[in-house]
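Sending over a structure as structure tokens; questions will come in a sec.
The complex is shown incomplete by one protein chain, all other protein chains being positioned as in the whole.
Up next is subunit A:
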Amino acid sequence: MHTALRERAAEALFEANRTRQPIPPLVETYEDIDVTDAYEIQLLTVKKWLADGRIVKGHKVGLSSAAMQRQMGVNQPDYGHLFADQFYLENMPIPLDEHIQPRLEPEIAFVLRKDLAGPYVTLPDAIDAVAYVLPSLEVVDSRIQDWRIGIVDTIADNASGGGVILGGPPRRLEGLDLRLVGCTMYRNGRIVGTGAGGAVLGSPLNSLVWLANTLGRFGVTLEAGNVILPGSVMRAIDIAPGDRVTAQFGGLGSVTAVFAGNEGAAA
């Protein structure tokens, strides 16, 4: 794919994000787009956001379950950037107009205590770099119309990132088996899904190792203080105005996201 076309795709995604007007799948507009193009387009878009004043505060890993990878026809996860303005607080209404077609995914978030630089990160290196874990809900969203995404669409579109709500309490890794931490998700009091940490690449820690090593090959370091979302422990759920969603993690605590209602929408 020609550099000028990559730049054009990045501009389209930047505008879609700014105006909340989704665009058709990139594969329909750019016929020979591949995964390398997609990551380049993501980076070009990130540069525009940085120029716009946004600050990177972490990364997210997507497509971290075997089922989702099969659905996308890939055999590895993907990643995107997490910005400071995408951190929402628990119980504070999240404006839906900041998103296009948001969904929620429960994740076990890592907060790093020191830099983690690939590409030679081992599992013990990753464990050593984690300050603590937090229950979290990731807002995923797509700048592609009706979520009609393939692998290149989601990668170019910052891995369909939208934001994050972090819960509590912080817990250190010692003594935790993240694989067997269960999660039960409630929407407005009703159970809408259950899962366990092992659904994320066998363990969320594997996801952290993969991310550090994958970014390391591009000379990018995961920085101390950053938040890493390793991937969802279950299928994403749709969100409607006024929804209140809680994810309870066995032994880890909980996180609640509240979405703004329709008040004033008609005005």
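Points to keep in mind about this one:
Everything below uses one rule, namely that a contact is a pair of C-beta atoms (placed from the backbone, for glycine too) under 8 Å apart; a residue touches a chain by one contact, two chains touch by 3 or more; residues count from 1.
Just so we're on the same page, contacts and distances are computed from a predicted model.
For the chain that does not appear here, its UniProt entry gives the protein name "2-oxo-3-hexenedioate decarboxylase", which is one of "Electron transfer flavoprotein small subunit", "Elongation factor 4", "2-oxo-3-hexenedioate decarboxylase" or "tRNA threonylcarbamoyl adenosine modification protein YeaZ".
Residue A:196 is the one among A:56, A:74, A:131 or A:196 that touches the chain missing from this view. Per the touch definition above, the residue from A:50, A:66, A:92 or A:127 contacting the chain not shown is A:66.
Seen across the whole complex, the unshown chain contacts subunit A at 65-67, 177, 179-184, 191, 194-199, 202, 233-234, 248, 250-251.
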